[in-house]
Each structure stands twice: as C-alpha cells, then as structure tokens.
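Got a structure for you, questions after.
And now, chain A:
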Amino acid sequence: MKSSIEIVMLLAGLLFVLGIAGVIIRKNIIFMLLSVEVMLNASGLAFVAAGSRWAQPDGQVMFIFILAMAAAEVSIGLALILQIYHQHKSLDIDKLKEMKG
Partner candidate 1 sequence: MSGNDFFALTPLILLAGSSVLIMLLIAIKLSHRVIQLSSLLLFIVAFSSLIYIQKLLPYHIEPLLVIDGFSVFIMGLIIFSSLVVNILSYIYFEEKEESPKEYYVLLFLCTLGACVLAVSKHFVSLFLGLEILTVGLYALIAYLRVRHHNIEAGIKYLVLAAFSSAFLLFGMALIYLETGSMQFSMIAHSLTSLQSLSPLFLTGLGMMLVGVGFKLAVVPFHMWTADVYEGAPAPVTAFIATASKGGVFAVLFRFFIMIDGFRFKVVMLILICIAIASMIIGNLLAVQQKNVKRILAYSSIAHLGYLLVAFIPGSMMSIKALSFYLMAYFITTLTAFGIVTVLSNKETDAENIESYKALFWERPVLACIFSSALLSLAGIPLTVGFVGKFYILAAGLQSGFWITALILVISSVIGLYYYLRIITTMFAGQKSILPEEERANPVFYMVSIIALSVLSLLIIWFGVYPSGVMGSMEYFKLK
Partner candidate 2 sequence: MILIYVIGILMGGGLLSLLLGQWNKNLPRWIALCTVLVGFIAFVFFWINQYHTINLRLTNTWMIDYRHDWIPSFGISFHLAIDGLSLLLLVLTFFLGILAVLCSWNDVKERVGFYYFNLLWILAGISGVFMAVDLFLFYFFWEVMLIPMYFLIGIWGSENRVYAAYKFFIFTQASGLLMLLAIIGLYFIHGRNTGVYTFNYFELLGTAIPPHIAFWLMLGFMIAFVVKLPIVPFHTWLPDAHSEAPTAGSLILAGLLLKTGAYGILRFVLPLFPEAAHDLAPWAMLFGVIGIIYGAILSYSQTDLKRLIAYTSVSHMGFVILGIFAFNELALQGVVMQLVTHAISTGALFIMAGMLKERLHTRNINHMGGLWTQMPQMGAIGMLFAMASLGLPGLGNFIAEFLILLGAFKANVLLTIMATIGLVFSAIYSLRIVQKVFLGPSERSDYISDFSFREIVVMAALTLSIVWLGLYPQPVINTVKLMVNKLAHIFPPENKNVQQENYQEIPLSTHKYLVKK
C-alpha cells in the first residue's frame, strides 16, 4: 500500500514538474494556463494520495476545492486572454513586456 502511494506521489511530482516545464517553455498564453492547470492537478493528485494514506476524505475534499478554484481561474484567465488577443492580436506572452525596469 505504501509503495502505491509512493508511486502516485511520484506521478504527481512528475506532473508537477511537467507543468513547470510547460509554463516555462510555452510562449502561448493558453498553453501556459494549461500547464498551470496541470500543476494544480498534480497538487490535487498529491492530496488525494495523501488522503488515502491516512484514510481520510480530506484529501479528496481538497481536490474538489482545487478544481473549483482552477475553474474560476481559467475563466478569468480566458477573459483576460480574449482581451489580450483583442489588444495585441497575438497570444505570444513575450509580446507583453510593456512594463519593466
């Protein structure tokens, strides 16, 4: 049982790192958001695994919260992305560098 949790945690960690890599590598804002979602879900997975270790429902509760939060985030994110596309005619994040210094 313990080993299965470890494997799940490993998976979660892997997903998390993948997410990070995605955020860093991708230039398209939508893909960046997607990668962040992957990271959030990796955390959710970790919670589920942790909950199962202690045989508590808390981990799953937390996962539901994370989902809800991610949904809210994505909705606002997409709204912002629409605006960005509207203004810059591009979804390249590197174009958004007006403020610096």
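Keep in mind how these were chosen: all candidates are chains of the complex that A comes from, given by their letters.
Just so we're on the same page, a contact is a pair of C-beta atoms (placed from the backbone, for glycine too) under 8 Å apart; a residue touches a chain by one contact, two chains touch by 3 or more; residues count from 1.
Owing to the predicted nature of the structure, the values given are computational and were not obtained by experimental measurement.
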item: Direct contact with chain A in this complex, candidates 1 or 2; value: 1
item: Partner candidate 1, residues of chain A touching it in the complex; value: 5, 9, 12, 16, 19-20, 23, 29, 32-33, 36, 39-40, 42-44, 46-47, 49-51, 53-54, 56, 58-59, 61-62, 65-66, 69-70, 72-73, 76-77, 80-81, 83-84, 87-88, 93, 96, 98-101
